[in-house]
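A single protein chain has been omitted; all remaining protein chains appear in their positions.
Each chain carries a letter (A and B) given by its place in the written order, and its residues are counted from 1.
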Amino acid sequence: MTRTVLTVDDSRTMRDMLRMALAGAGFNVVEAVDGEHGLEVLSAHRPDVIITDINMPKLDGFGFIEAVRVDDDYRAIPILVLTTESDPAKKDRARRAGATGWIVKPFNPEKLVDAIRRVAA
Amino acid sequence: MSEEIITTGAERRELISFRVGEQEYCVDIMAVREIRGWSPATTLPQSPGYMRGVINLRGAVLPIMDLACRLGMPVIEPTVRSVFIVVKAGDRMIGMLVDAVSDILSITDDLVQPTPDLACDAVRSFIRGIISIDGRMISEISLDRLLPEREALAA
């Protein structure tokens, strides 16, 4: 069974990067450009795992995670946040919002797939 | 080894031969895009005499060269048998005005002899070599030299 990963990032480079790593590991990839778009794509594709950036226009990563977690249909989907933040407060805030785990940028494909494995049933 | 024999001599090429005045010339068939009947060309100003002008080839502007004139012979007077041989020369397409197409030859490179010394410089630079076949003398045109270099944009 091919698992679907939703990547939410306003940076095209990051989305491409994630897609390359994930598609290379056999995942099906769907993309969104910000939190709002992420919620739309979520309902259309029901991903198995979500990877999201924090700093995004419209709806940022925190808001996006909270919105996913309050929805009974999606609350069990693991969410990994992408972070380059050197500020641990960011990560903590993401976790408080309901993030399952995190990936520190820059990531390599192995680390990325590793993180997904750890949270995906 | 047998491979060596193949690479040295036996690579066959096909050439299209045609008549310019009383002489026979040919070009590699791989360079030929099409052969078209004569139609009047739009004159290009400020151009050498061998440039007959340009025609519309399915939307592209195709320069037409009078091959006889380019080779230093009298200008071709177009007849019903006159044709353009449309060839790819480098990154450009040109139409060569010739008197008539003769036939297709299949040759190996060992049949090609160097151009003799007595030919004038202009002719020597346009002729790749001379092929002797069935008592005919057919000169192979070197397409890359035929068109002048693109001039740098005049300021």
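Observations
By definition in this document, a residue touches a chain if its C-beta (ideal position, glycine included) is under 8 Å from a C-beta of that chain, and two chains touch if they have at least 3 such contacts.
Definition applied: contacts and distances are computed from a predicted model.
One subunit of the complex is not drawn; among "Cytochrome c1", "Potassium-transporting ATPase potassium-binding subunit", "NADH-quinone oxidoreductase subunit M" or "Chemotaxis protein CheA", its UniProt record names it "Chemotaxis protein CheA".
Although one chain is omitted from the display, it touches the following shown chains in the full assembly: A, B.
Here one chain is not drawn; of B:Gly59, B:Pro74 or B:Pro116, the residue touching it is B:Gly59.
In the full complex, the hidden chain is touched by chain B at residues 40-47, 51, 53-56, 58-63, 92-94, 147-148, 150-151, 153-154.
Although one chain is hidden here, its contacts on chain A can still be listed: residues 1-3, 10-14, 16-17, 19-20, 23-33, 36-37, 40-41, 44-45, 55-57, 69, 75-79, 84-88, 91, 95, 98-102, 104-108, 111, 113, 117-121.
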